[in-house]
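Excluded from the complex is one protein chain; the other protein chains are retained at their positions.
Coming up: subunit A.
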Amino acid sequence: MPDLLLELFSEEIPARMQAQAADALRRLVTDALVERGLLYEGAKAFVTPRRLALAVHGLPGRQSDVREERKGPRVGAPEAALQGFLKAAGLTSIDQAKVQTDPKKGDFYVARVERPGRPTTEVIAEIVPDIIRSFPWPKSMRWGSGTLRWVRPLQSILCTFGTEIEDPEVIRFEVDGIVASNVTYGHRFLAPGAIEVRRLEDWLAKLEAAKVIADRDRRKAAILADAKDLALVHGLELIEDEALLDEISGLVEWPVVLMGVFEAAFLDIPDEVIRATIRANQKCFVLRDPRTGRLANRFILVSNLAASDGGAQIVAGNGRVIRARLSDAKFFWDTDRRTKLEDRLARFAQITFHEKLGSQAARIDRIALLARALAPQIGAEPGLAEQAARLAKADLLTEVVGEFPELQGLMGRYYAQAEGLAPEIAAASEEHYKPQGPADRVPTAPVSVAVALADKIDTLVGFWAIDEKPTGSKDPYALRRAALGVIRIVLDNRLRLKLQPILIEASRPILGEAHYDAHPHDVFHLESLADKVVSDLLRNLSRRLVKAGPDTPPGDIARVEGLSMAADLSADLLAFLAERLKVHVRERGARHDLVDAVFALPGQDDLLMIVRRVEALQSFLETEDGRILLAGYRRAVNILRIEEKKDGARYAGPADARRLVEPAEERLAAAIETVKGQVAEAVAGEDFAAAMAALSHLRGPVDAFFEAVTVNATDGELRVNRLRLLDEIRDATRVIADFDRIEG
């Protein structure tokens, strides 16, 4: 079966757009073919800086013929209906239609429409120009006097169609004066001449001979292999960088890997700064010296040219630019260390963090106070935690971070070390941003933990207060990541933290409650508040105030209502954290329904305890005791629900011991009594495994009870007492979790 080869040859396509464009071309062309009944066996897209290409393998030579009957209006229908039918069916006269008889509805017209399949080449010539004209480039342009839009000027189009054995046909469609042909061009400098191409294999081979590797993955593999080899020859290791490799492979058609050198004196600059400088500005790789573990004073560049001097001039030129860039970096690094981090802080007052959340200075103040408050619970020295938090963001104002924002935190560590600040402060500068993603390290040093938690909690609370919560796929402030950060820090460090009071404390300054404590009457001056959201909140609050009556002192009410606003916020945020916790434990193999079951109990705001409960509960439910007890629990609750509904009453334990008549009931009541005490004691001691073990003692008595006792006794009082006993089972398990929420 024939194959299609399509190549769109243009001026240089931005590297970042290439992979997506290749995907789009494949999808658009194959979808359009399939839509027109042309199924294919395979398709592969190719992209280089100057060409976007597609090979579709195994297409039919033409569409299949279509035969269909089209039902028309009844005989004698109005003229307009007849005309419409003729037009739709492609007939010129109603005589060409058949008359079909229907005993119920009467006679009506039927047209037999025959559409012969068209040659595939014709279909391609029709669909490709449209795809080119409406191609989804992120940004496109016009050029010369034309109106066509492409990412950069489109210069030629190659389009052939045919089988291996025949000479393929050139599909000669035209787009804005460019007529498709079987001609392409080689490497811009090494083989710029025109090349005639038959089909894919031919195209690939001739391009390769003309110094173009059309396959992006092959270019990437070649660059990586050559770079590693070259590093090895010099006894060095390549520092791999996938994003850089991607970009470079979009800048060259014929990669030639070369090595250059810079002065060893530049190695005084931190490795990360050297790497960022060389990577961002020059798109070169850096190398590690395995003997020192540090960077070597060499770099690897990928040229697009096999130069006649072996690349000597190219290496020299790149080396010169890198030296100039490193001189700048060294200047920044030296300049930055002349100003203390502390002395930079004043400028934060002029920098807005978020228009509704005030300045960076205000944010840093909040984080510092929160870090101080958290410190004792984490085992950090409060003064140190506060100071670390105050300095943790100071590197944002340094030249190096201005130039390379990705080095934030790390530079703070270097500058703090250079100033001789406490090592805890230096570490916290870097580590308080962690963990950045699921694979990132979690800080463990107490001061770093305090600052990291304070930073993330302030972010969460702040954006919650201004109602910028994540929705669907939108999470512009990375709040899910912040929440996961809090969860991982707490769990990995086995921290016991009651989050509810912490969240309330953190939200008070953002909600402005501290201010309204001091100035309760301001609540009524809403116009003076520029911040719309805060004023919305306060308007709401003032309404509540009015309801409270004119005699109530406004200060008291503001305080009470204010606390409840913070409490509302913290409850909502806690629910969000519980959701993230579910995702987190599920990824580690735990059952998310058990998180719900535990979280449903009141006052669950200690992440570590929630997870421990969940783990104990999960292992308990995996035992036979657990499974059978759960079944017994469900049976008890079902009966209770039905009977309570029937009676319109609620039967709460305890059961009356004097009305227990059957031995099985007595044993159950006694077991509940004992187990409840044991479970409560174990939970109080946070020994959840022991709590589960105690709970498992209920299994036998519950089973025996259902075996021997009829709950719905004819004696009404006995019945009610037994229902109360069932409620005690529910009650006993409630100390552990809400068993209603357990699934499966």
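One rule holds in what follows: a contact is a pair of C-beta atoms (placed from the backbone, for glycine too) under 8 Å apart; a residue touches a chain by one contact, two chains touch by 3 or more; residues count from 1.
In this text, contacts and distances are computed from a predicted model.
K.L.:
Just to verify: the chain that's not displayed, which of "Glycine--tRNA ligase alpha subunit", "Ferredoxin reductase", "Putative murein hydrolase (TIGR00659 family)" or "Peptide ABC transporter permease" does UniProt list as its protein name?
P.N.:
In UniProt, the chain that is not shown appears as "Glycine--tRNA ligase alpha subunit".
K.L.:
Going by the contact rule already stated, which one of A:314, A:611 or A:691 would touch the omitted chain in the full complex?
P.N.:
Result: among the candidates, A:314 touches the missing chain.
K.L.:
Can you tell me which of A:11, A:226, A:399 or A:687 touches the chain that was removed from the display?
P.N.:
A:11
K.L.:
For the chain not shown, which residue from A:251, A:326, A:369 or A:736 touches it across the whole complex?
P.N.:
Considering all chains, including the one not shown, the answer is A:251.
K.L.:
Of A:222, A:322 or A:742, which residue touches the hidden chain?
P.N.:
Within the whole complex, the residue contacting the unshown chain is A:322.
K.L.:
Of A:74, A:142 or A:294, which one is in contact with the hidden chain?
P.N.:
A:142
K.L.:
List the subunit A residues touching the unshown chain?
P.N.:
Residues 11-12, 14-16, 49, 139, 141-145, 151-153, 155, 189, 251-252, 282-284, 301, 303-305, 307-309, 313-314, 316-318, 320-324 of subunit A touch the chain absent from view.
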